[in-house]
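With one protein chain withheld, the remaining protein chains of the complex are depicted in position.
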Amino acid sequence: MKHKFTNDYSSLCHPLILKDLSDIATEQNVAYGLDKHSLNAESLIKKTFNSPNAKVYFLSGGTMTNLLFISYALKPYEAVIALETGHINVHETGAVESTGHKIITVKGNNGKIYPNDILDALKIYKDEHMVKPRMVYISNSTEIGTIYSKKELLDLSKVCKENNLYFYIDGARLASALTSKYNDVEPELLGKVCDAFYVGGAKNGLLLGEALVINNPSLQKDFRYHIKNKGAMISKGYLIGAVFESAFKNNLYFDIAKQTNEVADYLKEGLAKLNVNMLESPTNQIFATFDKDFANELIKEYGLELWEDKGNELVVRFVVSFTTKKSDVDDLLNFVKNK
Amino acid sequence: MKHKFTNDYSSLCHPLILKDLSDIATEQNVAYGLDKHSLNAESLIKKTFNSPNAKVYFLSGGTMTNLLFISYALKPYEAVIALETGHINVHETGAVESTGHKIITVKGNNGKIYPNDILDALKIYKDEHMVKPRMVYISNSTEIGTIYSKKELLDLSKVCKENNLYFYIDGARLASALTSKYNDVEPELLGKVCDAFYVGGAKNGLLLGEALVINNPSLQKDFRYHIKNKGAMISKGYLIGAVFESAFKNNLYFDIAKQTNEVADYLKEGLAKLNVNMLESPTNQIFATFDKDFANELIKEYGLELWEDKGNELVVRFVVSFTTKKSDVDDLLNFVKNK
Amino acid sequence: MKHKFTNDYSSLCHPLILKDLSDIATEQNVAYGLDKHSLNAESLIKKTFNSPNAKVYFLSGGTMTNLLFISYALKPYEAVIALETGHINVHETGAVESTGHKIITVKGNNGKIYPNDILDALKIYKDEHMVKPRMVYISNSTEIGTIYSKKELLDLSKVCKENNLYFYIDGARLASALTSKYNDVEPELLGKVCDAFYVGGAKNGLLLGEALVINNPSLQKDFRYHIKNKGAMISKGYLIGAVFESAFKNNLYFDIAKQTNEVADYLKEGLAKLNVNMLESPTNQIFATFDKDFANELIKEYGLELWEDKGNELVVRFVVSFTTKKSDVDDLLNFVKNK
Partner (left out) sequence: MKHKFTNDYSSLCHPLILKDLSDIATEQNVAYGLDKHSLNAESLIKKTFNSPNAKVYFLSGGTMTNLLFISYALKPYEAVIALETGHINVHETGAVESTGHKIITVKGNNGKIYPNDILDALKIYKDEHMVKPRMVYISNSTEIGTIYSKKELLDLSKVCKENNLYFYIDGARLASALTSKYNDVEPELLGKVCDAFYVGGAKNGLLLGEALVINNPSLQKDFRYHIKNKGAMISKGYLIGAVFESAFKNNLYFDIAKQTNEVADYLKEGLAKLNVNMLESPTNQIFATFDKDFANELIKEYGLELWEDKGNELVVRFVVSFTTKKSDVDDLLNFVKNK
């Protein structure tokens, strides 16, 4: 059967991580995330992202992580600013609103929010008959695979601080962003530039889980109560802790992403040689345009997601994951070549 | 280091299940729980519990499972009846209330709710200035390790039907209940007696997860939307699906529980011989009373949970899990004997 | 002091209604809206809008009315479609989201939603990773004072029925819409065309309150529980009941609106003669453009709301209310003439 390019969460786990889990299968651990593996993983993550005062919480999914942090930080009448196309606004089935909060949407550009988007929103939302903006939410890499530069993150951070807005970064694909060859953001910047961010696991070859890093000490108090209150504290917390410990103890987390990006680059180069029209794409998601009939063949053969219907042409998404081999790419390129 | 009798979720996973996961580590699967492993697990569970029209949802924890089903089934002004000591009332940090619903508490007896408890509550809650009772929640086995008989479940089911109340069973320790030598409830009864129940995984040697079984077809529509809305849909849904597939394909689920109960019985017999005062305890939790000083020694050595402080005496809880061996019990019994 | 054209809720109450209240000041009535005045008002409203199977609920404000009906009708993962500029989306401080529901916004035209807006939204929201559209919300008259024609309402009703969407009409200024000389909607249409609507009181000279009319019997069950659950059931329910009884027993409700519209038309004609640039405006809100300096004078003298800043020019809003006399308009027109 052909390798699918559907997404980066269709395969269970990098074998090295499963191996580490097997080694502790019958070990007894403290429950609810207070175990030695979680503590070690927390310590490794704080070091990696240079946030000595951070607290790290290991959670079972991205939507849950977003709703937990946002609903913790905001008062009932406060809102979070996000892109119209932001994951929390479109693809989380109203999870943020489910906790009582409005999302204020801005248009942005190239999948990214810029300071002016925020300032424009602040001009509108200014009295008690409207929600009060209190946080900015971005993703890095973004929904369309683009990445923020160091300067862009610093600019956003500045405008947030000046306007009493928390700055929160969804890192579902943070690994892919930070290991892109176009990236100029050091991991250490994440510890400083924002109030909180999460280190995505599931989309980077980890068994499951995301690590929420709350840099801002004023947003840490009783956060574990909040996790439990929203149903997100799992009894075997050491499971996710051990997964992240395994990923961070020897740089495996970034190695996986780097290798995935390299395979993605190999695919991009191959498609470029075949004159396929692609969007800018520095990470492991590639958006390419084909005529309708062939696009539908690709979708069928390679499990692609249809991204945009332009009538005669379709934009489809290729996602490269930790199980994608260069030979899988070669097979795909041959298919395109022989269309 | 001594084996701890703290709880039944301090060890990661039964090795046979981890082995099955390793076999599919790099296999590509459909995401969000629509994969072949989840479908197979659903099918096995429907057969085991004889509920051909059920839908089964694999979730990451018990609190989440409870809040999801309860908040789905109830209108905003409707409430769930539970024991004062019920898990949802005491140990879930207000998760049910977090979704907007009140818990109506009843006293019950021996850790169990009886029809009269429900009828008494219905006499009180009868106009629009009070919440409207719409569901009964029980646990089997209960918070204190007791179990419901077949007749007791049928009686509750009847009073629920007669009074337009949904009947929901928290099965965090269902395996222990159903394999107790005092049990007369066939698994097949679960498919009929209630509107929904969950098959607990984490406390029975599974890596993680619970399987929510909704028997009542009128409570299944769009339930997956609800899961996502509450942040509980994990991308790698096939992880929990595969865990349950592994547990149910060869009866491992009940084998683990049966063996655990046997070790628990061995412990009970040993303690009885030493004239230790114990509560009735048909499952893997044992509540025993010791004088204060020795109880504190036990707590320290064996990681026990203090259950009740009676002044000169303390009630402590021993929990036997899938990793507890008879030799661990022997060590404990020796410690008690030589006090 | 000059009469202000700020809004239509700056004066307490039409004297005839206050008179009726005085007559029953010390009468004893059943509480919580089950009194004879509320029942009579309900009956009058059902007759006026030709909805014999409706239930009518008297509530203290428009935002509350909207959040009550929407949160009652929707499951947690369901959403309401509204204009980007819709009152629930902009000017209710996230009240709908506070009850857990997302608002899906559409652009519309001239302050109104059209069937294609709805169909376009339905094409996007179609799987469980997004909220599920389940209701359409419009206002009549709209936020910019325009009104729906009979055909437009019937078309919306049809597309809603065909797509399993509830249709709900915010009638904060329904009286102004139905008595506009450009209106072709009979009050009786309201009883048929939608699942629910509300009859606005506060903005039409009534002391306070709105009357929510739920036409659809499947959305009436236990609604009073829901009112209480959201804190909106006032003990002296007969107060709002008596206010609406007074307004509907002799057609006063429409008489007030008709007279207000006539004064508004008088103002429009006067401004037109002075060549003032106005938006289409069939009701009691008039949006007019002036050069910046004079607009600011008007804002200061007449308490106008600034509607839009176009740089050199400002759009301001004049609102005519039940206390606005033709002589007040003459004074205003003189001010404009002599600028």
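Chains here go by letter, A, B and C, matching the order in which they are written, and residues are numbered from 1 within each.
One rule holds in what follows: a residue touches a chain if its C-beta (ideal position, glycine included) is under 8 Å from a C-beta of that chain, and two chains touch if they have at least 3 such contacts.
No experiment lies behind these values; they were computed from the predicted model shown.
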| item | value |
| --- | --- |
| Option from B:9, B:77, B:197 or B:322 whose C-beta touches the chain left out | B:77 |
| Chain not shown: contacting residue from B:97, B:222, B:255 or B:313 | B:97 |
| Candidate in contact with the missing chain, chosen from C:49, C:77, C:166 or C:225 | C:225 |
| Among C:151, C:221 or C:236, residue touching the chain not depicted | C:236 |
| Residue among B:128, B:155 or B:222 touching the omitted chain | B:128 |
| Touching residues (missing chain, whole complex) on chain C | 3-4, 6-7, 9-15, 18, 21-22, 24-31, 60-64, 66-68, 92-95, 98, 202-203, 207-208, 225, 228-236, 238-239, 242, 323 |
| Touching residues on chain B - with respect to the absent chain | 76-77, 79, 90-94, 97-102, 128-131 |
| Contact set of chain A toward the excluded chain (per top definition) | 32, 71-72, 75-77, 99-100, 128-129, 131-132, 222, 224-226, 228-230, 233 |
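In the analysis below, only the chains that are shown with their structure count from here on.
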| item | value |
| --- | --- |
| Geometric centre: closest chain by C-alpha means | A |
| Chain whose average C-alpha position is farthest from chain B's own | C |
| Whole-Å gap between the CA centroids of chain A and chain C | 43 |
| Intercentroid distance (Cα basis), chain C paired with chain B, Å | 51 |
| Centroid spacing, where centroids are CA-atom means, of chain A and chain B in whole angstrom | 33 |
| In chain C, residues with contacts to at least two other chains | 76-77, 99-100, 128-129, 131 |
